[in-house]
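One protein chain is absent from this view; the other protein chains keep their places.
After this line comes subunit A, so read on.
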Amino acid sequence: MAGADGDDSLYPIAVLIDELRNEDVQVPNVSGGGLPGYRSKRSCSSRETFRCLRLNSIKKLSTIALALGVERTRTELLPFLTDTIYDEDEVLLALAEQLGNFTMLVGGPEYVHCLLPPLESLATVEETVVRDKAVESLRKISQEHSPVDLEVHFEPLVKRLASGDWFTSRTSACGLFSVCYPRVSSTVKAEIRQHFRTLCSDDTPMVRRAAASKLGEFAKVLELDYVKSDIISLFTALASDEQDSVRLLAVEACVSIATLLPQEDLESLVMPTLRQAAEDKSWRVRYMVADKFSELQKAVGPEITKNDLVPAFQNLLKDCEAEVRAAAANKVKEFCENLPEENREQIIMTHILPCVKELVSDTNQHVKSALASVIMGLSTILGKDNTIEHLLPLFLAQLKDECPEVRLNIISNLDCVNEVIGIRQLSQSLLPAIVELAEDAKWRVRLAIIEYMPLLAGQLPLTKSLCRVVVYAIREAATCNLMKLVEKFGAEWAQNTIVPKVLGMANDPNYLHRMTTLFCINALSEACGQDITTKQMLPVVLKMSNDQVANVRFNVAKSLQKIGPVLDSNALQTEVKPVLEKLATDTDMDVKYFAQEAISGTRFTLASLHISTKSDLPF
């Protein structure tokens, strides 16, 4: 048990540190097998092993700390880690993460500040992921500092980072202001605000980007007066930065800032900037506005939405860059849903719908498919009559769109419309298009149709065109749905429409189609019942046992096992058994295997027959 306190003789720190420094790890022997196929694999694994060893030691840092005890962790391990931070980024990343969970290992919250020096160094390295992880850990342990420690140890660190020479430390500082601000005295608060202000106008765009991305978060912890006096001016400045990468981050901050401010201040403090962003000359900024539109809409409230955001949204839907239009199209449904209820319909009909109509025939397929993924949602908002009059023609156009993704998105959302206008209306207007899609060149579209078959079939009258769809379903081997369909329409329907098609494919020149026959029979036999299975299906299956292709033959064996329980015992004994026995002596290994499987699987029924006839045996 002594180990818990750190036994010197057992685990001298030198050994552990050696382990951390370990570089000369013997690369596992790469034996010279001449197979070129192994080359790349081996090259990775042996080199990976080399690095992983040291990485593992870092990942087990907590074990080392445990072995050393809290005292020596503080006085020996942490100084060592702080001094020797020059390593591969993967190792540093693991270290940064570990240190965030080290509070107990250094002796609890009162010693947590011991972790700051190594994390401070990590927060200044170049590699972004390492730095971000160090900041994350710093944010985590900041919560474990007492208010006094926060001012004595943590806040000075933030200040040092904020005034660092190289941009990396200043970037890291941006993420730390908001965690210490609420818990420090008002003089320190003033200093923090000043530092943040400086970083917002930093020379390096990387730092301004970091500051802009934390602006919203920082605003949330500030007192409202300072939000109005400080944050707004920073926000305005960042939103008109010379680099579009900074400006677009200000759009994100806009959401949080607008939420914080009282309604009456929004118009004067936020809206000028937002309007300008929506018409920015860089498409990236406009894209960001479009992407955040629902959030912005909620943040500024219904009045401003009606007056400002509706025209802005119209413009975004008509933007000259497809990226922006696609982002805006994605938001159509959400935007409409969140419009103030009293004039929602009117706004949609007069302002939004005309733009949407144009987007249906957009030149860019991403725009169309983004729209197709949400447009069906409008029907619930607009109600039955508007949907039939205005939306259905659009859906129809999109179902015939040349881009498969558009068609797919429409089909996948059919149920929304179904709820509003009812299946009868839906089937009359859309069914012809759907039937056509069942023959679509893209398999994803066909698959989507097949998946909708049971839903449609449940409510549609059995029409000739529906049968055609079903035939396609068969060819796609959509066996699962096939079973559902047969259950719905009954065995007789199946016998007349499906079974002939299925059995016809047994003579197809393509062996894949011949196998489809078998798969369909597997699915259908139970639903069709003993009579159809024995009389119509079994002969075909048995005939296929002579197929040239081994894959077909072993699937025959599998099918026979599957349909065995449905067959009558006579057929099983006289027809199935000989065929299986023949297959069991096939030249192909797999055919043999599956035939034997089938024999032993079917034997249960065979055996039970034997038992019933030989019931006089003593048991």
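We take it that a residue touches a chain if its C-beta (ideal position, glycine included) is under 8 Å from a C-beta of that chain, and two chains touch if they have at least 3 such contacts; residues count from 1.
Criterion: contacts and distances are computed from a predicted model.
Chosen from "Serine/threonine protein phosphatase 2A regulatory subunit", "Protoheme IX farnesyltransferase, mitochondrial", "Calcium and integrin-binding family member 2" or "Large ribosomal subunit protein uL10m", the protein name that UniProt gives for the omitted chain reads "Serine/threonine protein phosphatase 2A regulatory subunit". Note that of A:E151, A:E191, A:E321 or A:E575, the residue touching the chain absent from this view is A:E321. Touch with the chain that is not drawn comes from one residue among A:R72, A:R160, A:R284 or A:K357, which is A:R284. Among A:T128, A:S229, A:Q263 or A:Q346, only A:T128 touches the chain that is left out of the view. Seen from subunit A, the chain kept out of the figure touches residues 1, 3-5, 10-11, 15, 19, 22, 25-27, 29-36, 38-40, 42-44, 46-48, 51, 60, 62-64, 66-67, 88, 108-109, 126-128, 166-167, 204-206, 209, 242, 244-245, 281-284, 320-323, 400, 402, 404, 436, 440-443.
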